[in-house]
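With one protein chain held back, the other chains of the complex are shown just where they sit.
Order as written gives the chain letters A and B; numbering starts at 1 within each chain.
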Amino acid sequence: MKAVGARLPRYDGVAHVTGRTEFVDDVRVPNMLWAKALRSPVHHAGITKLDTKKAAAMKGVHAVVTWEDVPRLVYGHLEALGIPGDEPLLAKDEVRYKGQPIALVAAEDEETAQLAAEAIEIDFDERPALFDIRKAADPDAPQIHHWGNWYPHFEAEMDVRQIRKGDIERAFDQADTIVSGVYRPAAIEQAPLETQISLVVPEPNGRLTIYSCTQALYFSMGVVAAHLEWPLNRLKFVGGTVGGGFGGKVDTAAETVSALAALKAGRPVKWRWTREEEFLCSSTRAPWHMEIADAVTKDGWILGRKMLTLHDSGAYARFSPYGVTKHSFHHTGAYTIPNLHFDGYVVFTNRVPTTAMRGFGVTSVSFATETHVSRTAEVLGMDPFELRLKNANRIGDTSPNGIAYTDPSTVPTIHSIAEAIGHELPGDYRAMTRDARGGDLLPEHLVAQVGEVDH
Amino acid sequence: MNLTVNGVEHELESHALRPLLHVLREELGITSPKAGCQQGGCGTCTVLVDGEPRRSCLLPLAAVDGAAITTVEGLGTPEQLGPVQAAFHDKYGSQCGFCTPGMLLATHALIERSPKAGRDEIEEALAGHVCRCTGYVKILEAVEAAVGSAS
Partner (left out) sequence: MTGESQAVGLSDVSVLIPSSADEAVAAFGDGKDVTVVAGGTIVLPDLVAGRLRPKSALFLGRAGLSGIARADGRVTIGAATPVSDLADADAPLAEAARHVGDLEVRAQATVGGNLCSVASDDAPRGDLQAPLLALAASVRSTGKDGEKTEPLEDFLADGAGRLVLDVSYDDAPRQAGYASVWRPHTHHYTILAVAAAKRDGELRVAATGVGPKAVLVSPDDPLAALELRDDPLASAWYRARLLPRLVERALAILEGHEND
């Protein structure tokens, strides 16, 4: 084992410091065309007219691509996980978010492509838009998605991700106090320095070589193949050097649209997003709305949690059902709460569809749980370290989705923090371990969860 | 218009308002300066103009007619890294690499004008350069190491 513990230089370090690292934008191919998109200027509308003839006839324009050029217009990126597709690669009859791509122009230079995109004739019939996930269920809320205003295809066609565990009503009856809180983290744009980009080269043998900034090469390959209805072996993906992604380059769709333009033009096509497009039109981390009510005893046991989560998926589902599912599995965080009542909704709005960003689905609930536990300590007048240690995950405790923890690190982590900041803990808290609860330390409310214990 | 880039003279027929960034990347094939934002807001397009760090995305060609431009390729080669390059490599001052050329040139210019630059001066010199990957700690360590090895 030569590498572990050794200080190794980055294998790409010399290339980085000499400016030789090749990002997609740095790849040079002859006869390359530049692409620019026509994007929706409105949040929600029907498309009543779409005419690309004038644009296509402009000098220097080699291809204009719309929904008509896409062999399979709708493909769910996570169909393998049971999430059906709902999003057209390019808008057909309507637009559901400002910035939604409608057409792509490939031309001799960026400026010509931009002028041609502006020359596409398009008319909209605007509709009311929904931006507040809390209003999605109002009787007068605009209806914005063909599935309804929230995702209805969880298992058994449920419209909510549910976790039920134990007896929540009993937990709330037995509690000395209920601590409630609402947590609403905002959307975050991943903002990598390298914007979305793809370069597609048609090869003489009928294959496509695709230079991509994707974070998930084989995944993107599958997406392109599905939309084009091509076998995978007609695609050669070249990736690996990404100028920052942070989750925002997992649901890349630039390759597919560029590929269609390259096929139509018979020449390589590069589509490089501007910084404005990156901020306004690329997918972000989602905004969330979380309501938590914890049933707690005056000596600091968390008996049960009721939680409602609304996740803002934006105009289409993309990965949101997966994100909310992960979120539900981790909604008690580092603590074991035996009685649970969780409902999570993937709500649609007329915003840019949301996606992954570092810790997808889980960072939101970690923030909410930690803040909530701190508030609970304040309400009870209890030391926040002690409250945490008491309820910390132990070996054998089960997660909200029923997985037994084999190696939870909550207790040692809290001990380390206390030591690092010089926070004195009473002896019995210092003595706590992450071993399975047993003996005198086993609280009654956890007995059913852990099983029979010999006293 | 005339431009000297990393010591090589070029005669250009491009439009007087064409941004230097586009001239370097598309006409001269020098791709180390990047199109991170094209608004002067990120620093990935920074080059040296007669030794001074400037945003090439904001410079029309007419503004640099006759000037000497240095890009990161002019600081050293893989076989022989310049001192700033060596410091960044040694201190892991780079993750994805997109901000690195701009950071290196800003650092090089800083050391040229202020060989004993302290932390405040270093921070001011790099304040316009965004990095989304590293959190800046290792970049600042690399710059301090480069300043240290220069003095």
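Criterion: a contact is a pair of C-beta atoms (placed from the backbone, for glycine too) under 8 Å apart; a residue touches a chain by one contact, two chains touch by 3 or more.
Remember, predicted model here, so these are calculated numbers, not experimental data.
Looking at the complex as a whole, the chain kept out of the display touches A, B. For the chain left out of this panel, the touching residue among B:Gln39, B:Thr77 or B:Ser149 is B:Gln39.
One of A:Asn149, A:Thr274 or A:Thr309 touches the chain omitted from the figure, and that residue is A:Thr274.
Mapped onto chain A, the footprint of the missing chain covers residues 38-39, 41, 109, 111-112, 114-115, 117-122, 274, 276.
Across the interface with the omitted chain, chain B contributes residues 15-19, 38-41, 43, 46, 52-55, 57-60, 62-63, 106, 124-125, 127-128, 130.
We adopt the following convention: only the chains that are shown with their structure count from here on.
Chain B has its Cα centroid 34 Å from the Cα centroid of chain A. Taken together, the chain A residues at the contact with chain B in this complex read 9-10, 12-23, 25-26, 28, 190-195, 241-244, 246, 272, 274-275. On chain B, the positions that touch chain A within their shared complex are 25, 29, 31-32, 34-39, 41-42, 44, 71-73, 75-78, 81, 85-86, 88-90, 92, 94, 96-101, 104, 130-133.
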